[in-house]
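One structure, as structure tokens, below. Some questions next.
Missing here is one protein chain; the remaining ones are kept as they sit in the complex.
Each chain gets a letter, A and B, in the order it is written, and its residues are counted from 1.
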Amino acid sequence: MALLEVTDLSIQFGGLKAVDNFNLTIDEHELVGLIGPNGAGKTTVFNMLTGVYLPTEGDIKIDGESIVGKKPYEIVRCGAARTFQNIRLFKDLSVLDNIKIAYHHELNYSTFEGIFRLPRYWKDEKTAHENCLAFLDIFDMGDYASIQAKNLPYGKQRKLEIARALATKPKILMLDEPAAGMNPKETHELMDTIQLIRDKFDIAILLIEHDMHLVMGICERIVVLDYGKIIAKGTPEETRNNPDVIKVYLGE
Amino acid sequence: MNKNTIKSYLVNFLAVIIIFALMKLLMNIGIINRYYQGIIVFILINIILAASLNLATGFLGQLTLGHAGFMAAGAYVSASTAIMIKANFGWLPNIAILLISLIIAGIISAIVGVAIGIPALRLRGDYLAIITLGFGEVIRVIINNIRFTGGAQGLTGIPRISTFDNVFWITVLIVFILYTLTHSRQGRAIVSIREDEVAAEAVGVKTTRFKVMGFAIAASFAGIGGGLYAHYIAFLDPNTFNFMRSVEILVIVVLGGMGSLTGSIIAAIVLTILPEALRSFADYRLLLYSFLLIIMMIFRPAGLLGTSEFSWKSIYDRYKYRKESIIKREKA
Partner (left out) sequence: MILFLQQMINGLSVGSIYALIALGYTMVYGIIKLINFAHGEIMMAGAYFAFLIAITTNLPFPLVLVFSMIMAAILGMFTEYIAYKPLRNAPRISALITAIGVSFFLQNLALVIFKANPKIMPELIVKKPISIGALKIGTVTLTTLVLSIIFMIILDIFVKKTKPGKAMRAVSEDKEAAMLMGINVDRTISITFAIGSALGALGGVLYSITYTQVFPTMGVMPGLKAFVAAVLGGIGLIPGAVLGGFVIGMIETVSKAYISSQWSDAIVFGLLIIVLLFKPTGILGKNEKEKV
């Protein structure tokens, strides 16, 4: 059974069909790229997959369980985490707290236990603190733990957002244009981070990206979207040579 | 539980006891007379109101302009509960009557908070502020016009059972609860909503639940503050709880710093004493007060403490840092 199974997904805004009959399956540990020109409906697909928008038609299943109609936070619990095109961090909080908030579900003490500082509070907080620090270390960001997120350099902010998404322990990670606004060096670092995720975490990744170099370099499979419709699917090699894709990207 | 945390808990607890003992001493030898004692009690009640509003506005990020409405609900519930208990179970000690009344007031105010919060919290920013303003005014008009509350004539015969002692310790307890709550996993979830609601949802924070929870707790404590107020002055006039009262509480929160409980405490002290201290200016008192308010906002737009908390450690650290930098400079 596929990890993510999207069937006949469509959404309509007013009279406009922003996404039309979108189908996609992603298996465990797979890295799939979703590309297409501006306004093709890529982010709209993401927003449906993560519960921000309710699709007009179609079904989305994670591990066989339909997530259509669920709230974004419920979908996170089903195992899908995401990042945003325009980075959305908890800017005034420390890097560590950003991770801790995503780690919320691993802490079990009740409000009452928290307020009156009962033993379970101390135990849970201690493990959370250690685990989140260790988690930051994986991404080589341990040194930044106590810095306010807004004071990180741009590339690190992206990295933190990805790390935060991973802290929710997802089965599938969805990255919305992670290389947007990055210089070549930062993009390179991002590729390393994605490689790191593939090595250390046993999860699938769905990637929206403009940067062809990045997509062609790391994705196993690519789906090309234009005007809300899938126009091509296949390996990087196949898509690169697909005449429809060339037409969309280079014009006739 | 590491040593530093224990130490800071102990230091703070000790400081509270010392403040309390000092106040008691000054009262006993007459330096703090009844008039000053009244001001201190009002400061404490304002601390409760401001700290609780800070939870909703500073930590949760939901601008509220109807806090006086919750205060009113709590004041009237607590007052009438106490009147009832006094009539039927007069043999109960005052402190028991007070606690029972306050707990009931807290619960009812929380229920009112949830009832208002569930629909209202779907709105954002200014719209939430306006809808809470509307609710606050509606509560006031209702109180003004029903018989149970004594209507516009006010409610009299309320047992005078708030004393400096019990108000002090209830304030300490409430501030403690708000502090530990905001520094727990629930508190982090609440703050994440302020920071970015969409992102909070995207990392699994049940936003609706925590919004309603924060709002309800804030309403509940405002109700308790209202109850203490009712039992201190023993008379309730519905127009005490008008829109201006809500604004006064908000001013304390913003001036102290949104998301800083210690800031709220300091601002509550300053802003309660200020109008009293300006009494010698007679007619110019409120003019001066509002002038100072504008000046303070222009020069400290993020409030006195911003979002950070006052702590002895940070003062010590700053002192140490300065000393070190002086030494460094001298060496160079």
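Methods note: a residue touches a chain if its C-beta (ideal position, glycine included) is under 8 Å from a C-beta of that chain, and two chains touch if they have at least 3 such contacts.
Keep in mind the model is a prediction, meaning the values are calculated, not measured.
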Listed residues B:F13, B:F89 or B:Y127, member touching the removed chain: B:Y127
Over the whole complex, note the residues of chain B touching the chain we left out. 57, 63, 119-120, 122-123, 126-127, 129-131, 133-135, 137-138, 141-142, 144-145, 198, 243, 247, 250-251, 254-255, 258, 283-284, 286-287, 289-291, 293-294, 297-298, 301-303
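Here, only the chains that are shown with their structure count from here on.
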Tell me, which parts of chain B touch chain A in their complex? 1, 177, 180-181, 184-189, 191-192, 195-196, 198-207, 213, 307
Residue set of chain A touching chain B in the complex reads 50, 52, 71-73, 76-77, 81-82, 84, 88-93, 97, 100-102, 104-105, 107, 109, 111, 114-117, 121-122, 124-126, 128, 164-165, 167-168
